[in-house]
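Every protein chain but one is kept in place in this view of the complex.
Coming up: subunit A.
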Amino acid sequence: MALPKQKQDATDTMLTALGAVPASGWSAAPRKAALDRLVQMGLPQGRDEYWKFTRPTALIQADPVPAPAFEAAEAPIFGEVDRVKLVFVDGVFDAEASDDPAMAGVKIDRLAEVAEADIHWAQGLYGQLETNGQDPVVRPLAALNTAYATDGVLIHVTGKAEKPVSLIYRHVSDTSDAILHNCVKLEEGAELTLLENGPAAARFNKVLEVDVADNATFHHVRAQGRDHDRHAATHIFARLGQESTFKSFTFTANGKLTRNECVIELTGDDAVAHVAGACVGDGDFHHDDTVFVTHDAVNCESRQVFKKVLRNGATGVFQGKILVKEGAQKTDGYQISQSLLLDGDSQFLAKPELEIYADDVACSHGSTSGAIDEEGLFYLRSRGVPEGKATDLLTIAFLAEAVQEIDDQGLADEIVERISAWLDRRRD
């Protein structure tokens, strides 16, 4: 079927600007397939149902909207964590700033280095979970990523990683346009914590595919940097085996446009998937969390916990779905999306969805938006806590349910510190 003209034009323009997809090595086939998908579905338009709340314009135009890099006064997050650092600057790997990736039980390759090889373990994963995630809702920016990603890390985990792998995305150039594609394959019983931080580029398109085998555990904590003018579209695609665990948390401060999609398939019995996000923003901040969790096995648990603090005209979006397939009995699904509006100008748009084809399941969902609790505020003030500080305490308390999704207390504390600092700066 022919695409609508506007969509066709936008897609043609973008593809012309990007040129041909790399055509050698093992990655050529998945790239070519992704390009074909993209050509068929076309880039997103404001008219698309899935983009009703978030205008994709800045994400689909040929050139990125220039965004100056932001110089934060404080040290980057996770600085105290013992980790294996891999640094990308404007999407380009920085070997100088990175650690030696050798670690027992973990093999790390860079896409740019191994893509030309004839065979690689990532063949069969690269682009595969993204492909699965294109149905029933298309995600064209993810297909574009698979086709054109210039680099990324391919992490193969066969044991318990002794320390987290930390991907650091620095943004330097005003006009950088980065496309990175990361894959993580956890073998049976393997464990890994992946940390990500930084804004990466003026415009950032990132895909993370995570294949969690039976009994494996994956933890993911991400902090999206404070650059206000950046635009980003990120996707996480995860597949979970039997009795496996997947937990992902994202903290976002500022950003003109951030669309974080997370697509999870629970394919093995007794698996657990949690995805959570806390964001704070003001002014022309626009943050979109789009989540799709598919239960396709028995006795699995999924949680979606998304909290947004919005002020001074900011916009928050949540589109979250739980799909329980026929036969996915004893599913325990939970979804909550809440926003705290610190003034009357901000808005929160939410589309929570449940689609259930099994008859023995427990699924709950809730979505609220509201102001600071006046009773709580007065109680704190009556004990001597100044109004600003009291508001901050209640704001952090509001975000707590999402932050508590981080298992590692040290990492959770660091996120809370960042939230406090962000709120503090708003009181200067």
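Just so we're on the same page, contacts are C-beta pairs under 8 Å (C-beta built on N, C-alpha and C of every residue); 3 or more make two chains touch, one makes a residue touch a chain; residues count from 1.
Quick note on the criterion: contacts and distances are computed from a predicted model.
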>> Please identify the absent chain by the protein name in its UniProt record; candidates are "SDR family oxidoreductase", "PqqA peptide cyclase", "Cysteine desulfurase" or "SoxAX cytochrome complex subunit A".
In response: "Cysteine desulfurase"
> Among A:Leu349, A:Val385 or A:Ala421, which residue is in touch with the absent chain?
Replying inline: A:Val385
>> Among A:Ala62, A:Ala117, A:Val172 or A:Ala397, exactly one should touch the missing chain; which is it?
In response: A:Ala397
> So that we can see where the missing chain sits, which residues of subunit A does it touch?
Replying inline: 373-376, 378-387, 389-390, 393-394, 396-401
